[in-house]
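Every protein chain but one is kept in place in this view of the complex.
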């Protein structure tokens, strides 16, 4: 069966490089005679055909994507709340979860969609697999700013995020050095520390704490003091949001009273609270947060996003449903979605980049 | 009496543009046959001649400043703890404040310094005035990233800080729009809202809260809802660290238990806590913090710093002690230090930039 | 007579900051109940109502300008060929100039425009004055990237251009130093050398050649050799496109055969040709060209453009026709257009910024 119409949506957190993917899909598909429906706010536009947001369900033409290659975010909008198998609806003032996946499948038929391109992370790929199991035809495009997907060498967004983090470290160096301070920079990475690891090398920081390597606070103190002893009273510490002290280490989790706001008492502040009693220099914390997600994608992510978008349409044309595009340098290949989501890609103990970081003297707290 | 030797030091928080000042002072003074002692960590190097930091007291030559025009921070180091009239010393395990200003004056004589150039903010200028009253010969160079000094059109550092803030807003726009979120960005400015005001215009934000204009939370909520009603579910809110609700407004100051760490529960998070109950969209907070201070100075701040440095040496050569350099566009002029520190320069109700901001629809919360 | 409809157009070369002006005009005018026609490609859309370009004559609403504050160029398009008094038309295969100003005036009436806002440089302001003399009601907004208009402290675009030039110098420093080369950077500025002067200070270059200061090649050679003698074999030279050798100096104007292409043999290459015989190091030329005009405007230019746009509508509301907005720090004021264009603003011999540049050792070739 030939393909005449496809839909594309972007799910999960926004990520620099999504727009290049959308652009490439539209340009390649239209040149191949395929219509492309841009679906709004992840799957929201498929669950409810009357759903209206500024991002809008709309048939996309080349002129709609002419100028978006350098724009951050996603012109389709995204959402963290559009799992069709656990869709939250309000009913009589109560919120409850419903499985609306049948409706989604039905709506695809109503719209005449012959297939879907799902651009998203781990969660989106799991949903895609379940929809495939229900009979939908889907090609996946991996999106994870944390780079925690093993099936591909790189995902777009990661390069831009590390660049933003490195720029932040460069800025903090100036002020740390002028004031003889310890500057802590908290970066993204709940489970995978790739952003922190790469930024730590690029920014030439002194200590780097990762989710994969539980740290001992004593070792961090020692590293800062050793610098001081060499006449360098300042230090830069990068800490991934998921970094944690080793078992047995005291860990201050922030005041219980904070409740929902406790989330702001993250890895950076907890580390500062643990460090301060041991040091006689000032400790300052910066949380980079959303500044890592926004901004114009780097050329690397624009090229990668474009290649992924083109490859996704190639997969559609070849009828390779159920597959996800992936980078195996220098090629873009296809891997089964089911296989891609099998296990997260964390920093292994023998990772070559980690080894290089240790070799230039970065302390990880487990030494 | 001709001047043969001067000292220069930088006090208060670091600020992009300090190095261009130092460079210009050294180049101009050396070309005029004057020796220049770079004094370390604000006045620390004058209070204790045996004080040793990596910044070091040292005689500066052109080669030492050849490559620093684009470098953030200050090669002399700075400190917030070097008020010679209230110098903190440890004595038998107890910390007490001493007046060591006599020693500072004496050390200037020992070093053969004929005068000083003090680069600093409000606090540094007050100290300079008291040292002048004790007989020292000082020329002042104003340094305030917040732009809160009325005697000069601009101070260096401000331009770079607003550029960093605008870049952050540009990044947040992408992610706010993709997720239909309210993004709050907290910027520097305890008493003066100039950074927030300028960045708000440059970043085309929707709400801007300043220390000078107490805000009503209801008005902020209304502005966000009005955008939503026009099909724009996202909003960007800039809030200066010193912004406060109007009298009578409920104000959540953060959990008491936080103690010293309560400082992190700043204007941005307090605003988020106050807004969230009234909105059904997600609210996210970013605190730009030290990222505003670091980084390479913009060309504007490099030029201004260079002009200030040259003018300070001109003042030394002309024997204009007790004066501070200031920009009265397009000229650099001299004003008495005493006059310069008389009153802080806050955003007045009839400020023309504030008016322009209101005219393009930015909401300040007092409407 | 109350104003109900105005038109706005942008003339001359494009310039970062034009879009903030357009945005502010639309926001302020619409909030004041005035309709705004965006006129395409300078006055082209007024000369020919059937003229069609992608920029299009169109009635502008806030949603059209929502996202343009950070975008370079002008959404209205611009043109260097739309002087209605010397409009080039093709007639029987021949090009001839016609005065079509009557038609322009007539079309304004047809469109129901009560007044115009003309955003442009020297040339545009002269045209505006002649149209005013014919009875049109016009408010001017100055636009000159070269900063060569005396009536205003700054024009938008200048700040962005100097930032781009400074960034280029920073890049050239690295490569000049690594290779011990003389790097020449040609910057914009046919008559006025402001961009080169400011960038020279900000980039800490060694030689700076301006249109206002005829240079002697021997002096430039000497400056480069003096650096070499001090152990610095590399030098950076900034040269404005309008810089010329002093009378009596040999000047190589490039090969005659080049014809139209001779324009590429500009000030930078001519200087290189004159320098090379005297030096035993490599000389390399970079022409920054259009890279100075493009790119997102700096915050300074966004704020200035916004203030100018708002002030232009204020002038319209107050019936201050024939006036041009101008910055007299810290205020935006009105000056008669006729007065604004009286004389170009060149770098005077006693300019304070020029003096500062000489004081930090920059050589201008007239020493």
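Which chain is which? They are A, B and C, in the order written, and residues in each are numbered from 1.
Please note the rule applied: a contact is a pair of C-beta atoms (placed from the backbone, for glycine too) under 8 Å apart; a residue touches a chain by one contact, two chains touch by 3 or more.
Everything numeric in this text was worked out from a predicted model, so none of it was measured.
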- For the chain that is not shown, enumerate the shown chains it touches in the whole assembly. A, C
- Message: Can you say which of A:202, A:279 or A:335 touches the chain missing from this structure?
- Response: A:202
- Given the contact definition stated above, which residue among A:223, A:332 or A:363 touches the chain not shown here? A:332
- Query: Which listed residue (A:24, A:37, A:267 or A:326) would be found touching the missing chain in the intact complex?
  - Reply: A:24
- Where the complex has a chain not shown, which of C:135, C:231 or C:248 is the residue touching it? C:231
- Query: Residue-wise, where is chain A in contact with the chain that is not depicted?
  - Reply: 23-24, 27-28, 31, 62, 66-67, 69-70, 153, 159, 162-163, 165-166, 170, 173, 198-199, 201-204, 232, 296, 298-300, 302-303, 306-307, 310-311, 313, 329-332, 352-353, 355-356, 359-361
- Message: By the contact criterion defined above, which parts of chain C meet the unshown chain? Give residue numbers in ascending order.
- Response: 13-14, 16, 18, 41, 53-54, 71-74, 77-80, 164, 167-168, 170-175, 177-180, 183, 231-233, 255, 257-258, 261, 264-265, 269, 273, 284-287, 289-291, 293-295
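Methods note: only the chains that are shown with their structure count from here on.
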- Which of line, ring, star, complete or other matches the graph of chains that touch? line
- What's the rotation, in steps of 5°, that superposes chain A's Cα atoms on chain C? 180
- Message: Farthest chain from chain C, going by the mean of C-alpha atoms per chain?
- Response: A
- Same or different residue numbers at the chain B/chain C copy interface, by half rule: same
- Query: How many angstrom between the C-alpha centroids of chain B and chain A?
  - Reply: 35
- Message: I'd like the Å distance between the centres of chain A and chain C, where a centre is the mean of that chain's Cα atoms.
- Response: 42
- Distance between the centres, which are taken as Cα means, of chain C and chain B, whole angstrom: 32
- Note on the structure: chain B residues touching 2+ other chains are 170, 173, 232
